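Missing here is one protein chain; the remaining ones are kept as they sit in the complex.
What follows is subunit A.
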Amino acid sequence: MTRIAARQATRAWFLLVLFTALSMIVWHVGARGLVGSGIVLAATVLKGRWMLMDFLKLRHAPSGWQIALSSWLILVAVSAWSATAINLLRG
């Protein structure tokens, strides 16, 4: 259990580093529109979920907690993406 948990935390850390680098690359190549923002925000939701599951150890908590905190992540990401979309539609 402990060795597995440590391995899951290390895997989560690797993925967090990878997806942070991906977000920075997407910004660096100038992808600022709906697609670029969508990629960055999707990466943020995934990163947040790995942190909840493997750092905060919610993997073994009741599904209600997992759903509630994952919903918070999705809600924040959708709000930010909607704001970008509204700004683009207004030109």
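Methods note: contacts are C-beta pairs under 8 Å (C-beta built on N, C-alpha and C of every residue); 3 or more make two chains touch, one makes a residue touch a chain; residues count from 1.
Throughout what follows, contacts and distances are computed from a predicted model.
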(request) Pick, from "Carbohydrate ABC transporter permease", "Glutathione S-transferase", "Nitric oxide reductase NorE protein" or "DsrE family protein", the protein name that UniProt gives for the chain of this complex that is not shown. (result) "Nitric oxide reductase NorE protein"
(message) Tell me which stretches of subunit A touch the chain missing from the display.
(response) 2-3, 5-6, 9-10, 12-13, 16-17, 20-21, 23-24, 26-27, 32, 37, 40-41, 43-44, 47-48, 51-52, 54-58, 61-62, 64-65, 69, 72-73, 75-77, 79-84, 86-87, 90
